[in-house]
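Yeah, one chain of the complex is gone here, protein chain that is, but the others are all in their spots.
So, chain A:
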Amino acid sequence: MDYGDLIARLRSGERRALARALSLVERGGPAARALLAAAYPHSGKAHLVGVTGPPGSGKSTLVSQLALEWRQRGAQVGVIAVDPSSPFSGGAVLGDRIRMQQLAGDTGVFIRSMASRGRLGGLARATADAAILMDVARFDHVLIETVGAGQSEVDIARTAHTTLVVDIPGMGDDVQSIKAGILEIADIFVVNKADREGAERVAQQLRTMLQFGSRDANAWQVPVLLTVASEGRGCAALVAAANEHYAHLQQSGLAEACAHAAAERELSAALQELALEQTRGPAWDTLVRQIAQRTRDPYAAALELLNQWKQHQSCNGKPN
């Protein structure tokens, strides 16, 4: 199949082509890789914005409002909304669109729901790949909504330029989302449901905690903003802050450093994926058994697989 053609249709704004391309990439494998290879040179223009926080904190409502704000500024907005798959059936109910009804009928917006599909650390890759396609389809901002604050959210935050961490008041005295690592990934803290009792107190706690961060005068100062997403309150200021953060990345040279780090992660992830795929031959099961029985160690086994692969390559004459 000619993926160049599909990419051309993406770039000309054909929505069905984008929808199909997203499915292809979600399924993974060689076809997905070929498509991404064709897409890659055209990507790198969009502002990727991660939105994460506990379930029910208003992320989808917020994403909808942010999209409206960016639309008013003339930008095109893509949305990737991730919900967990059921560990039992592998299925999922993806309900984020319920809160994004105001975006219906606007061709400057494209929303895609995605299930986590138990992709062990591969979720960040899957969302990054989907974001690349939206980027190629000329969306200026791509919002990526994910639940919670697990390792995959941290990984997704690493692929986004700007990460918003959403918290809400009224869940006890303590700041909800300050689990390990969450403070570090926030570029902007959002205290949503500020119509509720205690929002200012949560914001104050967050500001205090953030003071212990970087002392570097040139570093980005993480703002803590209050919003009432269900009424759109505070969302213009939030969009302004997100734009400002993106500008800061460019001006400080951080964008380049981030892109470099991201490229390094992408390369090592791709290498892992390909190495696994290509070395997973008949010897695999035997080696796994031997490792389990402690008759061989994992590194020796991995080396053996790599050596077998190398020999196979030199016999065949050319790598594929």
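Note that in this section contacts are C-beta pairs under 8 Å (C-beta built on N, C-alpha and C of every residue); 3 or more make two chains touch, one makes a residue touch a chain; residues count from 1.
Methods note: contacts and distances are computed from a predicted model.
One chain of this complex is left out of the view, and of "Electron transfer flavoprotein subunit beta", "Methylmalonyl-CoA mutase", "Quaternary amine transport ATP-binding protein" or "Glutathione S-transferase", the protein name its UniProt record gives is "Methylmalonyl-CoA mutase". Considering the whole complex, the residue from A:47, A:117, A:141 or A:161 that touches the absent chain is A:117.
Contact with the undisplayed chain is limited, among A:4, A:91, A:170 or A:281, to A:91.
Although one chain is not displayed, its contacts with chain A can still be listed: residues 15-16, 19-20, 22-23, 27, 85-86, 88-95, 97-98, 101, 104-105, 110-113, 115, 117.
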